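For this view, one protein chain was removed and the others were kept in their places.
Chain lettering (A and B) follows the sequence in which the chains are written, and residue indices restart at 1 in each chain.
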Amino acid sequence: MTAALRYELRMQLRRPDLWSVTAVTVVLLWLLTARSLPIFLSEDPRTAMIRAIIICNVPLPIGYAFLLADRLVRDERLGVAALLDATPSSRPGRLLGKYLGCAAATALPVATIYFGFSAVYTIRNGAPQALSWALAMFATITVPALLFVGAVSLCGPLVMPTAVFRVLFVGYWMWSSYLVPPKLVPTLTQTVIYPMGGYPIQVFFGYRGGHASGGSDWAGPVPGALFNALRPAPTVATAWLSIAVIVGLAALTLSAAHLVCERRTR
Amino acid sequence: MRIQISHLTKTFWRGARALDDITLTVPTGMFGLLGPNGAGKTTLMRVLAGVLHPSNGRVLVGDHDIATRTGRSSIQRTLGYLPQDLGVYPDLTAREFLDYIGLLKGLDNRTGRRRRASELLEVVSLTSAADRKLKTYSSGMRRRVGIAQALLADPRLLIVDEPTAGLDPEERIRFRTLLAQLAGERTVVLSTHIVDDIAQTCRELAVLAHGRLVFRGTADDLTARAAGHVWTVATTGPAPGDGVLVSALPQPGGVRYRVVAGTPPPGAEPSTPTLEDGYLALSRQREITPAS
Partner (left out) sequence: MRFFDRWRYEARRAGRATLLAPWLVTALLAAGATLAARTAGNGAIPRTLLSAVEMAIPLVVGVSAASLVGRDPAVELQLAMPAGYRGTLLRRWAVTVAASALLAAGLCGGLMASGWWARWPRTHGVLLGQLTWAAPVCWLAGLGLLAGAVLRGPAAAATVVTAPWLLEQLLPDQLQAHQWSRLLYLFATTGGRDADWGPNRFVLLASSVPLAAGAWLLLGQTQRLLGGETG
């Protein structure tokens, strides 16, 4: 597993696409935040960091998913799958190593962008606590999301063409983002399986408001909406539950991928 | 159809020079191209096929200048090309693949095109598998499909890069014979590592090394480079240190070595040189090695 992790990390970091996607995403983020950036920089550290992470969590996971989408199916295409299967290393170990290595490499630009902003804020405002907030938010909001998106992106193209997966992912991400009001359209917004981390946002960091759909809650039941069974009251326990569910779904997805790969080579 | 290459240079990104001032005339008939890995053989083949453009120099195929779009198009209309790394469309059957390539080559008549495809599938012994998808084919079978597609439009110029890779000995001999029979009024440029293929089919050949032309002449001329330098010795000891080791054949009581060397190893007997010996002698003299 460690060998696979090391080399998948290396290959992904060397990939020109990683840097092209990062460049496009940085431009996109800049366009999205050009007006609100001065406002962010003048807010208190916790609010500034949470608003930055909310903004980043819309476009960055899309580029992240695009970059991971072909990593698993690539082995078959390049003709190395048989070679790797003939080694004594276990397939689950290699899958996990590939997942963690590719995910870590692809998360590097994401982390750089977010912590870059935190560093700018810290230096500008002389507020080192911003970095602590940034670290806590990244760990509880972004990391589970990226683990989930990473697993889905590695595995989705096993069952559909990669281009189709990319389009469907954009649709899924938009649908499951805070932009779609749950009362109007059935969505996963504000549920425990909401990948944008609504429960940690509201419970751990006390943030409310800022929904593009006009609401203020990030977690919990929405009167009249579907899927309220997945929206328990926001508490510390349900916030940790949300993180566990998202990470658990990632693990489940990887297990399913392993089964699909096993079936194909039998 | 003669090929005249004048001062051909091909430089890639960051200045990597794959072909360096090559001047060469390829006559009608079979012509062999030898060289170590990274010598520039495949780059030269790609330039001749119009896949890559020369950085400098001139290439005339018949009366057509490969540097111009009309020239390149005219050449490609009479070209059969088998690349070293042959990619196929796995979802097509062999028959469909040939039909598609035939369309791309301008074979407009559907009946004629399909008949030609069937004929060629017979020639490469793939008739029974013709309606199976290419993803089910072995690498040898794919190579045979590649040979078939190269012959589709009855080409006057055939460029084949490692054509017998993956073929069994019988298939190799059959394909070699086919190429030699086709040569006639055509030009066939055969690039391969298998010296025996060239020995059996080509009277004239060239050797490339590090992008440069290091030999141009007949197979006999290249073989003569090793005259008086080929030795065989049977020994229980280690292989002779001097010279180039050609083969090592275990036998009762030791190993029989064949070497190309300036001075005979102790106890060695002279042997009649082959083309492979001549190539190795040239390698030793010119210190040509695979590109690092």
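Methods note: contacts are C-beta pairs under 8 Å (C-beta built on N, C-alpha and C of every residue); 3 or more make two chains touch, one makes a residue touch a chain.
None of these values were measured; they are calculated from a predicted model.
When you scan A:Thr162, A:Thr238 or A:Ser255 for touch with the missing chain, the hit is A:Thr162. In the complete complex, the hidden chain is touched by one of B:Ser73, B:Ser247 or B:Thr263, namely B:Ser73.
When the full complex is taken into account, the listed residue touching the unshown chain is A:Ser20, out of A:Thr2, A:Ser20, A:Ser42 or A:Gln129. Residue positions on subunit B in contact with the hidden chain: 12, 46, 49-53, 73, 76-77, 79, 81, 83, 85-92, 96, 99-101, 103-106, 108, 110, 149, in rising order.
As for the chain not pictured, it touches subunit A at residues 14-18, 20-21, 24-25, 27-28, 31-32, 35, 58-59, 62-63, 66-67, 69-70, 160-164, 166-168, 170-171, 174-175, 179, 183-186, 212, 224-226.
Here is the rule we go by: only the chains that are shown with their structure count from here on.
Chain centres here are Cα averages; for subunit A and subunit B they lie 51 Å apart.
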